[in-house]
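Before I ask anything, let me first share the structure, which is written out below as structure tokens.
Just one protein chain is left out here, and the rest sit where they should.
First chain written, first letter: the chains are A, B, C, D, E, F and G, and each begins at residue 1.
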Amino acid sequence: MRPAELRALLRDVRRGRATPAAAARRIAAAPVERLEFATLDHERALRTGFPEVIFGQGKTPAQVTAIARRLFARHGLVLATRVEEPACAALAAAFPRAEVHERARCVVLRRRRPRGAGAGHVLIVCAGTADLPVAEEALVTARTLGSRAELVADVGVAGLHRLLAHRRRLRAARVVVVVAGLEGALPSVVGGLVDRPLIAVPTSVGYGAHFSGLAPLLAMLNSCAAGVTVVNVDNGFGAGYAAHLVNRGVRS
Amino acid sequence: MRPAELRALLRDVRRGRATPAAAARRIAAAPVERLEFATLDHERALRTGFPEVIFGQGKTPAQVTAIARRLFARHGLVLATRVEEPACAALAAAFPRAEVHERARCVVLRRRRPRGAGAGHVLIVCAGTADLPVAEEALVTARTLGSRAELVADVGVAGLHRLLAHRRRLRAARVVVVVAGLEGALPSVVGGLVDRPLIAVPTSVGYGAHFSGLAPLLAMLNSCAAGVTVVNVDNGFGAGYAAHLVNRGVRS
Amino acid sequence: MRPAELRALLRDVRRGRATPAAAARRIAAAPVERLEFATLDHERALRTGFPEVIFGQGKTPAQVTAIARRLFARHGLVLATRVEEPACAALAAAFPRAEVHERARCVVLRRRRPRGAGAGHVLIVCAGTADLPVAEEALVTARTLGSRAELVADVGVAGLHRLLAHRRRLRAARVVVVVAGLEGALPSVVGGLVDRPLIAVPTSVGYGAHFSGLAPLLAMLNSCAAGVTVVNVDNGFGAGYAAHLVNRGVRS
Amino acid sequence: MRPAELRALLRDVRRGRATPAAAARRIAAAPVERLEFATLDHERALRTGFPEVIFGQGKTPAQVTAIARRLFARHGLVLATRVEEPACAALAAAFPRAEVHERARCVVLRRRRPRGAGAGHVLIVCAGTADLPVAEEALVTARTLGSRAELVADVGVAGLHRLLAHRRRLRAARVVVVVAGLEGALPSVVGGLVDRPLIAVPTSVGYGAHFSGLAPLLAMLNSCAAGVTVVNVDNGFGAGYAAHLVNRGVRS
Amino acid sequence: MRPAELRALLRDVRRGRATPAAAARRIAAAPVERLEFATLDHERALRTGFPEVIFGQGKTPAQVTAIARRLFARHGLVLATRVEEPACAALAAAFPRAEVHERARCVVLRRRRPRGAGAGHVLIVCAGTADLPVAEEALVTARTLGSRAELVADVGVAGLHRLLAHRRRLRAARVVVVVAGLEGALPSVVGGLVDRPLIAVPTSVGYGAHFSGLAPLLAMLNSCAAGVTVVNVDNGFGAGYAAHLVNRGVRS
Amino acid sequence: MRPAELRALLRDVRRGRATPAAAARRIAAAPVERLEFATLDHERALRTGFPEVIFGQGKTPAQVTAIARRLFARHGLVLATRVEEPACAALAAAFPRAEVHERARCVVLRRRRPRGAGAGHVLIVCAGTADLPVAEEALVTARTLGSRAELVADVGVAGLHRLLAHRRRLRAARVVVVVAGLEGALPSVVGGLVDRPLIAVPTSVGYGAHFSGLAPLLAMLNSCAAGVTVVNVDNGFGAGYAAHLVNRGVRS
Amino acid sequence: MRPAELRALLRDVRRGRATPAAAARRIAAAPVERLEFATLDHERALRTGFPEVIFGQGKTPAQVTAIARRLFARHGLVLATRVEEPACAALAAAFPRAEVHERARCVVLRRRRPRGAGAGHVLIVCAGTADLPVAEEALVTARTLGSRAELVADVGVAGLHRLLAHRRRLRAARVVVVVAGLEGALPSVVGGLVDRPLIAVPTSVGYGAHFSGLAPLLAMLNSCAAGVTVVNVDNGFGAGYAAHLVNRGVRS
Partner (left out) sequence: MRPAELRALLRDVRRGRATPAAAARRIAAAPVERLEFATLDHERALRTGFPEVIFGQGKTPAQVTAIARRLFARHGLVLATRVEEPACAALAAAFPRAEVHERARCVVLRRRRPRGAGAGHVLIVCAGTADLPVAEEALVTARTLGSRAELVADVGVAGLHRLLAHRRRLRAARVVVVVAGLEGALPSVVGGLVDRPLIAVPTSVGYGAHFSGLAPLLAMLNSCAAGVTVVNVDNGFGAGYAAHLVNRGVRS
């Protein structure tokens, strides 16, 4: 139960729209639900503002679908990331209205559109065409959580004017997510242009002494620009999630 | 020239307190100043809201002091980090009112106290006594930049109740910085308790297969808690800086 | 020949149920048996209490089956781990009563059920759904060796209450095995809650800077909780084996 | 308060030797004590059977002494490991009856000798003379915690007969700790000789492609002997602690 | 032209069995032969005693076959290693009398059997069944070069008596090759038993923190037994070649 | 627009062959073109002398073809590297006159042959047959950019005379590219023979402790020959590009 | 004997200024000179255009001085790099006119000033103040070899305008050397601005996950800018040497 839902429920009780007994049952629904292979943490929405997200890697299609069913029933909102093709098909079959983001390997289930949270917006900047799937995972995540978010693609540092052309947009954002493979230099350059929190996402795009993302990861951790924080290689989800938390501001 | 100074200057012009000519001279003061060994980026305060920070490592005491002099003359506010003992002494001699933070190896020079920026505050949580110097670097940084900030020490995960006792404080913060060495598990546990952006700082406290901070760095990058972003090993400065940017919100 | 069998045989001799000559022949059966591609160590059961375990990786189906035949003939008890699909099928064909544990990739052959060894039991705790195959390898191993063993699934540290709900069970165990991928923080948290030997198993569940299990391996080796020992990445077998040795206590 | 103390106190209450009020005061003594630089976890003794151990690395002599004072006042038993020379001197000055184990860099403070816990004993086996400091850290730890423990030195695998000469002793132990640098082969050889839990400790003794203990660490994690678990490089403390937990058996 | 052939030719000239002109033509045959994709080093047999060996990895079947044809025409003796399946088939088709060693992925072409070179023999010892392909590559190589060579399989250190049973054979060899995966402890144990040069071959058999052979490679490089030298992971060829050079002694 | 084209256009204007208006339109064509998934940097030809090169890895066939179309329309010259098989087919279908270099995985599109740039030529030297694809990528790149270039194959250091036979050719080149896998020793040997800039390319040809090119990469970075610079593993393109820049000399 | 000297000598012979006998003696002076601890390669000047450079690391002051003496006697030109303080003092004592470059740890001995080689010049660009020693090593090397060379300091990517202010200078150079620590992003940005060969030098300036230069080294090897080649960490000498070879053009 997300905080807003809880408050709504309590208002309903005060206004007589829900009996205390019914409200009690709904609130008392066990915060932890046990499946054979998973222990669902329904209370997480209360604690952290969003229901548990399904991490698809290493789960069978049946497991993903079963977990999605429980979460959807309780929260009306499900985000599944790193969903492999078979699990994707299984979800689409089980939830005909599922939004499937193929390139980003994400699936979203929801009862209604989120309202924009926070006064600002998240800007996602991406160094190369091959980094797009990760950037889109960040985009889908931030939007599903309720933030407004936009994406600027293919503005790597070897063609600075491409980036400088977006300077105004960069400064208008509440928080910037920068996605880059190869040498991962883009966050340092962007970080010198803005006074916003900047979340850097290294990608595994590269070869040889790239070591599947180690090169840009190290570069970003050592950025000479202040205010840069970093997430795991290819972790668009984590960046989108953290960006939303920054953008949302304090819940009132 | 920080943005607020610039706005004040322009207001002075409008009100006739400053002649356009004088204001022009002051604004036109070259944004880049060249020393033999450094190219100072005075415009950075305009771009990113804070003057260039002096990174002390690898600079001689004479270089650190010379750079500090120029920055202080232009901005009235200087933060120097990773200042080795001799450079520290040189700064203290040159600026008798310097604030020296010994354990954190930081020196702050300023004309007046900052006002608290942002409505919220930064909470810095630290896993062990040996991680304190890094946590204090984050604390000094966030405060020097203008945020309110507090520190909770020695609440490692092997004694959960120590941490749980601070749950309320954790939830009251706008952003949480978590500093941990050894296995770096604290951010994951804290991340499951709050719905705030969490910036994780691995430290080099450990031995053997710790590889001077690699172990907690990897742990934090792989955190199962969403919303965790990471900075370099022992980079208290970077965490405090990013936390301030989150806390400050949008400048109006 | 396992120690219990040897003692039984010697008692039979004393009681006249077996002639010394027959017993001698049986004992004298060569402790080492040579196949073209393997040298079976039949004496291991005497030395370490359990016959040689077949490590399936890198062996052909024919090799696995041939070794299983010899071990089964001598000891009536065979455990094969990391059995690839074709070798699994070959074993199932050769031993119709084989117990095949698919997810754990283990096969067990035995003449009769083991009696519970030791007064206590082994508790296996697993951080995420994707870690289950490794946890089950530990479970199958401990049970095949004769220990009572139980499994608690999906109680990662980002939802502490899921774990705390099992506190009593944790304290009731003689030894705890903790299986975790991602950042591998679970052993540190569990280790702070119990006063039992804790065996930590990192898994390869993760991506990017996880390096196929290196991240949780380093985390576990650097755990701030005392009493934690570690086995190789994905080595559920090793953890289950060691846990059994702890649980069994001293043979009398 | 250690569990035995708590039980004794409660028995005293039942027998009228202590008033409930006094007992309540004593039990209620806050489980967490805050110093400026540390948060002492006094409840740990209750949870895990032994008071918090002081990890000396990265702590100043003043910090180590202050923490030792508080722990000693509450528990009458203190173990400090990785105590650098100055902190060692400070402790010896503050506690004239401190037992200082120089080579092992441990200091023990206690009101009375421990009684032997567990029916069995811990055997520590050490491959080379240069590994002795780590082996002795394990020895001091296990003994301080209450186990009987013995040490066999310099029985590396290149001279097998040295090891085989101790075969009987190896088999008599409840649990074996094997300490080795260089290639770390000793645990595999010992593991093939015994049916006891074996805790392997890699040491940083070596050079070149030893990478300060990485070589034996990897070797031990990949041991072909079943039942081997591993602790961090040079972590004699961790091995001694875990060995004690195994040896102690279940508290009754 | 191998040295023996050259001496034979020169003796033929002295004895009048070959005209100087013919001999000159034969000797003058260009030592380097250029194909489009390869530069054959025919002189190598003169310099090092054996014609160039074909390293199959990364070469197309057509390339392997073309090179083999030229070498066979000049030297009557070809060894190809790491021959992938298609190249293997191509060679078998082109040379109906090719000896194909499937498990070792080697192909040998020769006009006549080699005579045993050297007074001694090479003993190859192998820790586990899964290490056999590498051990056989060493065996085929040593024999093709002309040494007598034998193989002892599956005598890992966790069952020492299996190894000790071969002590006499170990001591009878001129040089010992030890092949081992997992923790790579076998060379240290064997090295303590013999006074012969010992060539250690790590294999990629293992998983997790084995890093595809890094673990035994480091172990072998750090062996506490003197006289151990090491080759690359899975490099049975290199070990067999070096062992032959040791065994052959000085050519007279 | 490449510099030469620009100069030609301006000459046309001066000579009245083009109206200023038409020339202005052509020059003003936007330097940055936005596709949904890419931001083309048309100005790069002006800045760096060659249009953007398409890096095929991680791009879909449709993306590669769309980008190629735009670049070809603007510049009449396209180089695509690391083109996977499907994208290769797509390009060949879309541009029937495309030059497809299969082994090098490059595709070149151009309106007319380049004239030889620079007075000298590029010599590419390759250690083994398996390194050829990388060497050919360098060859195709240098030639497409306009340099004369030649390739010498299979002259590894274990057969020095093969290399020494080319000494004259080595000295005749303006710049030498050396491609080598395995231990990567060739650049050091060649570097000692010539007084030309030498660009070393490590390849992923090798196995075991080769770590997919890490071994020769480290070797080349540590070369004892002065004047050696290095590019990424398997980066024939980068070496060919840099060699062309050296060879071309200063544009007049 | 450098090529120019050789040609001059031969001209002298033709003109009768030197007798053939004397010239022969001078040319015949042994190209290799053996000291107890070194084998001097006097012919190198002929082969590569410059006498052997003394690499000071790991050599005693006596060794450095002895080698310098021989080289100076033969070539009148000596460059010593990585000269530790004591060797520096020894050289200064032995050669009162030695040029000592303290920060760069280089010593130069020469009979006369070099004339500028090549029509162009080398531009060295340096990201931060702490990278200066490495940049100066490059500067001293290029100048000692005969190139004109300049240095631009402290123009890191977080303050792009500092760099862009030098755009004209960048384009005027024949070859650019870019020296950077931290994340090593500068070569990518500079590489996008120029059409010159660019030699990137990572430095060890940084901490934590910088791994003493590994981070910028990997970044530079993976640069998205074409035409970038890389030398070892802190290898200013190598970069200066290679840059000179590029700048010098073809000797005529």
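Structural remarks
In the analysis below, contacts are C-beta pairs under 8 Å (C-beta built on N, C-alpha and C of every residue); 3 or more make two chains touch, one makes a residue touch a chain.
Model, not experiment: these values are computed from the prediction.
Put simply, the missing chain touches D, E, F, G once the whole complex is considered. Looking at D:123, D:205, D:228 or D:245, the residue that reaches the missing chain in the full complex is D:205.
Touch with the chain that is not drawn comes from one residue among D:9, D:94, D:153 or D:172, which is D:153.
Taking the complete complex into account, F:184 is the one of F:120, F:133, F:146 or F:184 that touches the chain left out.
Contacts to the hidden chain, counted on subunit F, fall at residues 127-128, 156-160, 182-185, 188-189, 191-193, 206, 208-211, 214-216, 218-226. Contact residues of subunit D toward the unshown chain are 128-130, 132, 153-155, 158-159, 161-162, 165, 205, 207-210. Taking the complete complex into account, residues 44, 47-50, 53, 119-120, 174-175, 192-199, 217, 221-222, 226-233, 237-239, 241-242, 245-246, 249-251 of subunit E touch the chain not shown.
The criterion applied here is as follows: only the chains that are shown with their structure count from here on.
Here the spacing of subunit B and subunit E, counted between their Cα centres, is 61 Å. For subunit C, residues touching at least two other chains, in rising order: 44, 128, 158-159, 192-193, 208-210, 214, 217, 221-222, 226, 232-233, 235.
By the document's touch criterion, interfaces exist between A-B, A-C, A-F, A-G, B-C, B-D, B-G, C-D, C-E, D-E, E-F, F-G.
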